[in-house]
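One chain of protein is taken out of this complex; the other chains stay put.
Chain lettering (A, B and C) follows the sequence in which the chains are written, and residue indices restart at 1 in each chain.
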Amino acid sequence: MIDITGAAAERIAWAARSMPVLERVAKRLAEQGSLAGLRVGVSLVLEPKTANLALALRDAGAEVVVACNASSTDQQVAEALRGLGLRVFADSSADEAEDLRLAREFLETGLDILIDDGASVTRLAHREYPELVAKMIGATEETTSGVRPLRVMHDDGALKLPVIAVNDAASKYLFDNLYGTSQSCVMAFLDLTNLQLAGRTVAVVGYGWVGTGVARDAAAMGARVVVSEVDPVKALRALHDGYEVTGLGQAAPRAEVVFACTGLAGVVTESHVEALPEGAFLCTAGGGAFEMPMDYLHGLGTRRGVRAAVDAYTTRSGRTVHVLSDGDCVNCADAEGNPIEVMDLSLSLQALAVERLAAEGEDWAPGVYELPADIDREVARIRLEAAGGSLEPLTDAQREAVRAW
Amino acid sequence: MIDITGAAAERIAWAARSMPVLERVAKRLAEQGSLAGLRVGVSLVLEPKTANLALALRDAGAEVVVACNASSTDQQVAEALRGLGLRVFADSSADEAEDLRLAREFLETGLDILIDDGASVTRLAHREYPELVAKMIGATEETTSGVRPLRVMHDDGALKLPVIAVNDAASKYLFDNLYGTSQSCVMAFLDLTNLQLAGRTVAVVGYGWVGTGVARDAAAMGARVVVSEVDPVKALRALHDGYEVTGLGQAAPRAEVVFACTGLAGVVTESHVEALPEGAFLCTAGGGAFEMPMDYLHGLGTRRGVRAAVDAYTTRSGRTVHVLSDGDCVNCADAEGNPIEVMDLSLSLQALAVERLAAEGEDWAPGVYELPADIDREVARIRLEAAGGSLEPLTDAQREAVRAW
Amino acid sequence: MIDITGAAAERIAWAARSMPVLERVAKRLAEQGSLAGLRVGVSLVLEPKTANLALALRDAGAEVVVACNASSTDQQVAEALRGLGLRVFADSSADEAEDLRLAREFLETGLDILIDDGASVTRLAHREYPELVAKMIGATEETTSGVRPLRVMHDDGALKLPVIAVNDAASKYLFDNLYGTSQSCVMAFLDLTNLQLAGRTVAVVGYGWVGTGVARDAAAMGARVVVSEVDPVKALRALHDGYEVTGLGQAAPRAEVVFACTGLAGVVTESHVEALPEGAFLCTAGGGAFEMPMDYLHGLGTRRGVRAAVDAYTTRSGRTVHVLSDGDCVNCADAEGNPIEVMDLSLSLQALAVERLAAEGEDWAPGVYELPADIDREVARIRLEAAGGSLEPLTDAQREAVRAW
Partner (left out) sequence: MIDITGAAAERIAWAARSMPVLERVAKRLAEQGSLAGLRVGVSLVLEPKTANLALALRDAGAEVVVACNASSTDQQVAEALRGLGLRVFADSSADEAEDLRLAREFLETGLDILIDDGASVTRLAHREYPELVAKMIGATEETTSGVRPLRVMHDDGALKLPVIAVNDAASKYLFDNLYGTSQSCVMAFLDLTNLQLAGRTVAVVGYGWVGTGVARDAAAMGARVVVSEVDPVKALRALHDGYEVTGLGQAAPRAEVVFACTGLAGVVTESHVEALPEGAFLCTAGGGAFEMPMDYLHGLGTRRGVRAAVDAYTTRSGRTVHVLSDGDCVNCADAEGNPIEVMDLSLSLQALAVERLAAEGEDWAPGVYELPADIDREVARIRLEAAGGSLEPLTDAQREAVRAW
């Protein structure tokens, strides 16, 4: 698939080795030329794993254009894709204005289908390029935080495209959140600090699938976990999983490490931070810096870097608090993001969602669509087999049993 | 709540001690007299926990009638309820014909609302008593295996009642299946055999919530777990949880213990049994004997009891296979069923579902209804607080963040 | 091996099925007639598993006599052994005086080798029958609580026999304590109460191997575990395993369940009990009622049975406290003790220790001896293979590497 050399090529090839699902999907799409004649925009974190998706789409016949903002761009990979003839609107040294200009140029190429992350390009297109939106077949969305505003847009009558919520596929969100994000964020904490979690009290804020995984992995590393939740059923699940369940306000004075796992803004507040014990750590898993009171922290005027990706602050209460990755999602900001196998699942779903849009999307009304269940099941099945697992076929007798009363 | 003495009263009181949610719900219903003037039929496993539900409904003003088939009837509890003035249509020594007669008499009392388990009485009523069905306000259903045929009936246009699928409430199925049934079935295996699972290969058939819990608990006891599944997403989840995933046909020759956790008929077949290693065990968790090839086993003519609730068979291949509880769900048949706290959740949901039907059910069209979400959340909240947990309230800022795009 | 019929025979045969190590050892001893002409006394809990040891020793040529005090005697098994021609000095209805008389008669048969449990018969023999002790070859001891006083006796110059501390063999104490006792005690709690541990705070007193296992199993069932220890290294291990570590005095007000796992007297005190929350449970794992303040509890005058093996007390602070098995080790008192496979290990070690004493014991000076390491390894090896495991052989190169400097 890759016809360049150098470090970026090696890293792209490394990822490809552990993406058996995308390999299989790409092969079929290439044989069928499923995307011939279409311009597909890829607006995802630009790194070796997503590069493989871009190349798979190209091999399927599409003209692929790529965009990414500066903070998520791996410049080496951007250059490699340019070397392979793709148009890439990304520059890791861009400032905010340049990022916006690049996103506009990306849209102005005239996309048929857009793969978006966080709905940022989709929203920009609706705001500034309604005439281009009108010509698009559709889009796909990778994340929870992108699907949420798209649904609000649709409720408000503002969404003019069919968008497949790839994020909501079981073989995306479940594995990405419960296994991928949680593992890689807990690992990033250990790696960035050279500390252990054993013997520490860890507050996990939010017991969705990311929080469930973070709690499980932290406990497996020997932490005592306290969970904060707003939803009673999730909170009760945390209790049954063996954790103390209480509000972060109650937990903060003991919380030596806080993992924010909600994807919601303002979850950790100034008063929480002021209550933390000496030397505590703040770390975002899966979401972004908006979960943390970064304005308050920056405003303290006491920030100092003490280690790569670790800042120390002196709070008003006179204690030291450490913030990882300046509050950003720690596995993406200062590690390599999700494990390759997890991205293999979601990027394969993306490729198949694009294929479905290419085949049928022109007939779809604007709206947020679930990924068709057959795609979800197909991706899970290939992944299972690649890992050496196999399914038990349903017998005819069982099929009948399901339909009797 | 209890005004009788003796062993049954003690056992009913023992259960009541660990049912804080039902206690709180019952107190409010009694104060409001919410069920005054209604005849409510309780057709659940008749034992100390459900007796507390029957008494709570009585205290809320209902005339409560109780029914249960022989194999699920605790005679001591049946007598105790009679002693308290309830009509009870159940006899632990009844044969099949007598059970049917009792169920008919139960229906002929003229129920306003029915609490059913497995939809057996609901189906009987639709077959034989359409005129009584026409007068009923509605019913509730406790189990997965009851909800499934009710939905088929509704699709076929045959369902004439609104039925609340209490089973499908998150605070029912999740805790019942993932924590209650799994724990009590794994414990029942250990208790009935005096063996350990450590060092044994255990096949878990079905990776729904019961299977997930059984696999987790068996692994915690030191078993090596192999999972069989028909659904690729569930199978992939099992793989990520650290288990081998393969068909039961592949796993059988190593499967020293088989837990059937599907709720579907015919899951374990004759050929699976013939492939099992010497001395293997068959055990049903959550479902019923229909999951096992009992006709084939009984037909072997080699059955012999070797321990309470454990039969040995010599198979055609000349090996010994042990069957627990004659294939029935092992925790209900030969242990005390779910832990009390788990039943506290589902029986409290039942009480609140009956209250809702009493208040609004006459206006509902026939169909299978989800339990209203406010009931689900309320029950989870009370249970959490009773266990000393507390919820984090959502701030106004967070409420707004959820609605922005 | 068994030539009787009836329920006891079935239960003895059931145990035999899962004792592959003893089966293999017994076969060899029988072929070699290793114990011909010796009188061997077995003073262990008298139940189906130990019955298999007695029969194995008989088949090896010994005249086997059996003794047991009333509370540990399974009368059905006692009769079965008598039916097979063994002399059995045990009666489940005996009072304390009769128990003492039976133990004396047992000793007066003139034992060559004694298998003892808790060193009770060994101590009686030293106190009352020095002339018989002088004629004995030696003894073996099964438990931690027996080995401790034997070592004290030896330090005091009072021990007149070689005694093999079977208890201290790795394939005894490790598996018995870490896997057997812990599993069966946690299960007994669940079984006797019909409750769950999920969501409860459990205090584990003592973090030796029993406490380590109880903490692990309780946590696996969803409990939040607090550990109390007197030894800083064990306490630090508990901390690294993810538990809160604090004194029981600190933990008592939150401790919904207390497991005493120390084997030492007076570990749980009156003031601990008075501090427990309403409805708390006291439970001994592995040791005996001496760990609990039973005199204080009985003296309250408020004891009432509320369920089989569960007593409730009203404490001076006006709260209800539940005690399981009147403070005795809960798995032995009200369940079936250790899993069969665990007893297979220790009873096989006993058989081999007796063989070693028969062959060499007359040349050994009085003292407490470790079980020879070759026996320990051999038993572990057979058990491993019976479970389908296999060892990696050490290569010659590795053997040399171990000796180089």
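In this section, contacts are C-beta pairs under 8 Å (C-beta built on N, C-alpha and C of every residue); 3 or more make two chains touch, one makes a residue touch a chain.
Just so it is clear, the model here is predicted, and its values are computed rather than measured.
Undergrad: Can you work out which residue in B:E47, B:E63 or B:E244 touches the chain that's missing from view?
TA: For the chain that is not drawn, the touching residue is B:E244.
Undergrad: Just name the one of C:P20, C:G83 or C:P149 that touches the chain not displayed here.
TA: Per the contact definition at the top, the residue touching the missing chain is C:P149.
Undergrad: Among C:A97, C:A134 or C:A397, which residue is in contact with the omitted chain in the full complex?
TA: C:A397
Undergrad: Could I get the residues of subunit C that touch the absent chain, sorted low to high?
TA: Listed in rising order, the touching residues are 119, 123, 148-150, 152-153, 156, 158, 170-171, 174-175, 178-179, 205, 228-233, 235-240, 244-250, 264-267, 269, 376-378, 380-381, 383-384, 387, 389-395, 397-398, 401-405.
Undergrad: Can you list where subunit A touches the absent chain?
TA: Contacting residues on subunit A, toward the hidden partner: 10-11, 13-15, 17-18, 179-180, 183-184, 187, 190-191, 194-196, 198-201, 217, 220-222, 279, 306-307, 335-337, 339-342, 387-389.
Undergrad: What residue numbers in subunit B mark contact with the hidden partner chain?
TA: 198-199, 219, 222-224, 239-244
To be clear about the criterion, only the chains that are shown with their structure count from here on.
Undergrad: By C-alpha centroid distance to the whole-protein centroid, which chain wins?
TA: So the chain sitting closest to the middle is B.
Undergrad: Taking each chain's centre as the mean position of its Cα atoms, how many Å separate subunit A from subunit C?
TA: Distance between chain centres: 53 Å.
Undergrad: How many Å are there between the centre of subunit A and the centre of subunit B, using C-alpha atoms for each centre?
TA: From the centre of subunit A to the centre of subunit B is 38 Å.
Undergrad: What is the distance, in whole Å, between the centres of subunit B and subunit C, each centre taken as the mean of its C-alpha atoms?
TA: The answer is 37 Å.
Undergrad: Would you pick out the residues of subunit A that each touch at least 2 other chains?
TA: 239-240, 244
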